[in-house]
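The complex appears here without one of its protein chains, the remainder shown in place.
Then we have chain A:
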Amino acid sequence: MDSWGILNVDTAAAAISRDDMSSFRRKQVMTIEKLPDKVLLNIFSYLSHREICRMATVCKRWRMVAYDTRLWTHVSLRPEISGLHVGSLESLLALISIRFGPSLRYIELPIELITHTVLHELAAKCPNLTHMLLDFSTAMQLHDFSEMQAFPTKLRYLCICLSEVIFMEGFMRKIYNFINGLEILHLIGTYEKIEEEEEEIYEVINVHKLKSATPNLRVINLYGINFVDDSHIDAFSSNCIQLECLAVNFCNKVTGSTMKTLFQRSRRLTCLLMNGCNLQSEYVMQVEWEKSSIQELDVTATDLSTECLIDMLTRIPNLRFLSAGQINGFNDSVLKAWMESGSARNLVALDVDSSDNLSDEALHRFLSRHGSQLWGLVLSGMPHITDQLWQSVLQLLTNAKILIMGTQERLGVNIHVDQLMDGIATHCLNLERLELRWDPENLRFSDKSQKAIDILRVKCLKLKCLVLSDGRYYEIVKANFERADRTTVVRTSTNCRVSNYYLLSNYKDLIFN
């Protein structure tokens, strides 16, 4: 972003010295001050709130535009997110009524600002507030909410970042009466890898009471919460009949014992995400899959058996999205049975990362049949899947928007990345996100690589993200894209990951943090 600014100033300066008097006069006339307020507002809408506040000191007109409530419809007061650090509660209260007011739609509050005075003010002054995030995760203790009598009543989206030790009941019982319009709920736990000795796990929020207060939930995301188990799924499914999307990723106490009733009750359930859950195959097989409406399923790292996978996949009639990586039981017979049953006819996204027991012949056969319908394909984490397989199937992946390939393990062979880039540029013109996870030492490229990268860059115009492992090849590709002013496309895998999740129909509702 900074290089952009510098580039333009230099260009402008050079232009002034180059041009003749007539165009110079024209430039004198056309300045930023001539732009109407509405346009200045549009420009400011691309700046962060921190920058907007800084712009207020430029001149009177910019101050007026900076304070326009239309720029303050989505506000995060968490310093780590927005850089805005609220120093005084009084200034915040004033801002709520003056600057945010009826325009405010979305707000994020850090623990120090979650007080009854702030919430009262929001309830009173911001009638259009529909989305709220409350971050309790760093809480040492809860504020006193005994005097809280008001709370925003029009909320449709609520995200609560839980702490491990603070019990939420003192706060929650004050808001149950106000949140029955909620459609989207996120409860974010402090997800940590399980150690052998479990420390005491506290059920910090009462799900059974919560579900009674929120009958209109469509999307529920319980992320990495160590106390969530099958009874909580059961609780939600008993009251939330509109449920369309349920995510319990990394809630490792979930075994699936209440899945059958979940599906019986939730006729609208189309998306179920259970990455890292401790699913028991017998429970999964009890589900009446053929009667369900499920279209999107994530069972990554759930250790389901081969028998269970075959049973499940052949019985789900309309599966569009499947993530089933890191499952030992996912072997060639599963793919074969799935193909033969015809149930994969609507598949658009497939993630079989680290499926050690899938051979490349089986994958090749599957992709020959279904490759052209796929928008997202993840075949990472498998050392035996090299550029050989990819080269043979790229011509089928004409609709691919997301491709993830390679493994971080060191290989004995080298990946001919130039040919791979060439193949991608030839066939995958719809590509938006690409990740190559191979170790940089395994990537073999030549001095012709610049040409291959050029072709990729020029033909895959929709490409917004290209992730490579940090190393020599990454440097080359990054430099190539930067020379062409596509500065943000190329990233390293240390700070960026690509996933098929972009293809979920509820993706926007599921974004948090």
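Everything below uses one rule, namely that a contact is a pair of C-beta atoms (placed from the backbone, for glycine too) under 8 Å apart; a residue touches a chain by one contact, two chains touch by 3 or more; residues count from 1.
Assume contacts and distances are computed from a predicted model.
Looking at the choices "Proteasome subunit beta", "Cell cycle checkpoint protein RAD1", "cysteine desulfurase" or "S-phase kinase-associated protein 1", the name in the UniProt record of the chain not drawn here is "S-phase kinase-associated protein 1".
Taking the complete complex into account, A:L461 is the one of A:A124, A:I241, A:L461 or A:A479 that touches the chain left out.
Here one chain is not drawn; of A:L92, A:L246, A:L272 or A:L443, the residue touching it is A:L92. In the full complex, chain A touches the omitted chain through residues 1-2, 4-5, 7-9, 11-12, 15-16, 19, 23, 26-27, 29-36, 38-39, 42-47, 49-51, 53-60, 62-63, 74, 79, 83-88, 91-92, 95, 105-106, 130-131, 457, 461, 464, 484-488, 508, 511.
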